[in-house]
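Some notes on the structure that comes next.
The complex is shown incomplete by one protein chain, all other protein chains being positioned as in the whole.
What follows is subunit A.
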């Protein structure tokens, strides 16, 4: 069966993700059990937190609106079929530069967006955690970079990242757990261009194994990572932290959409209302954690408004939903003399962080940084980029697509500035559960435009230096960050540095929406490192009696 319409984690069993149709035992809780933690979302934030809290002995139920897949039997080599991994319920997209959601930035599965992410596993530059005080833009994180770097070590080990022996940028980092993959032809174009321009490049650290690991075989370079890895080489949250969470006694509730967080007369969270298998239910909990990512976490908090908090839960600062960020994702594509066949291997096997680590340069006319990577889009993905950016159709379209195997591309991941007006609110229209749809407003600022211009020029120069011709420029955005940012000041942030909301002591956020700034690298490792850190903070707070905790 290709679609999971009914929950699979039931009757004390959960899918064994390494099997075609087996199960593993799962501890289960009753709705009336007051569990220590009800976690909404099981992606990079929620999945990591669920595993670590369960391992620390807490009782945990983690909900996901998406299905619990067994990649070996559920994942087809087919872009259209695999849309089942994305959050396809419409969001209203508004503003001067409206965003694209769905396959562009939002997953809906146990394991979250990591099930279809492209596995690029980069770290923030240390200075970005103090962007305001050290670089003069945006805002500081309420966390020291050294602490974050320790947690990058932890999550990189947990995901067995394959990476180069030495990484050209930033402070020394230890060896990556697995050796780097052989760079494919598409990545070699970036390497050649970088060498011609005299800047560093690196084989991209990737969350797919280059040698066997437990039940994961090494990557077979089928290149369909963005539509789900059918071999389990990819070290997504689904095959790393979720099995750990189950082992440690957490319950995962798949196809369970949380619609509201309930509160008592004192304004404390008491549990979550959710829908599963046609039923409307309520799970009691001592603590509730929002981990639904930058659109759904604000949406849930806003929809949980009550008489005492009429503008949304934990929203006394009016910051819930604000400071939403994306990455600039503009690209340059070119025709090469060689047959590249960029469909082979993970899509981004070579990367360049040159402009992330440069502050004073006569050419650098923007704040923040950007990285860029080699590309390998699947056919419909590339075709959509082509037509939506250029409007090409007819024989000319077929001719351009017939150059598919000769194309190479460089695509940026560029930092945008946190801006209060880029935000999630609730629309009038409701979804099938009666929850107002998310209304998202987004506009770029001048800094974004300067960075985009700079990156396009630099990437074009590099592609030409590598022998590319007939350049095509395309524009887009990727990733979501912010929307419920953490901070040092309750007036301007939703949570403290532990992810605990300032307003409700037993309500937490633990996902990409916490990020105060976006950095110039793909966000998942930062989200996971932050979640791993928050898990340890919760353990410490509970040990010292400053947080809710059950006995057992």
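Note that in this section contacts are C-beta pairs under 8 Å (C-beta built on N, C-alpha and C of every residue); 3 or more make two chains touch, one makes a residue touch a chain; residues count from 1.
Note that contacts and distances are computed from a predicted model.
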| item | value |
| --- | --- |
| Hidden chain of the complex, named as in its UniProt record, picked from "Gluconate 2-dehydrogenase subunit 3 family protein", "ABC transporter permease", "Ferredoxin--NADP reductase" or "Cysteine desulfurase" | "Gluconate 2-dehydrogenase subunit 3 family protein" |
| Which of A:59, A:162 or A:188 contacts the chain that the document leaves out | A:188 |
| Among A:13, A:73 or A:306, the residue in touch with the chain that has been omitted | A:73 |
| Selected residue (touches chain absent from view) among A:59, A:103, A:329 or A:447 | A:103 |
| Touching residue (missing chain; options A:146, A:175, A:308 or A:398) | A:398 |
| Residue among A:11, A:172 or A:339 touching the omitted chain | A:339 |
| Missing-partner contacts on subunit A, residue numbers | 2, 73-81, 86-95, 98-104, 106, 182-185, 188, 219-224, 230-231, 335-336, 338-341, 343-345, 379-380, 383-384, 386-388, 391, 393-399, 401-406, 439 |
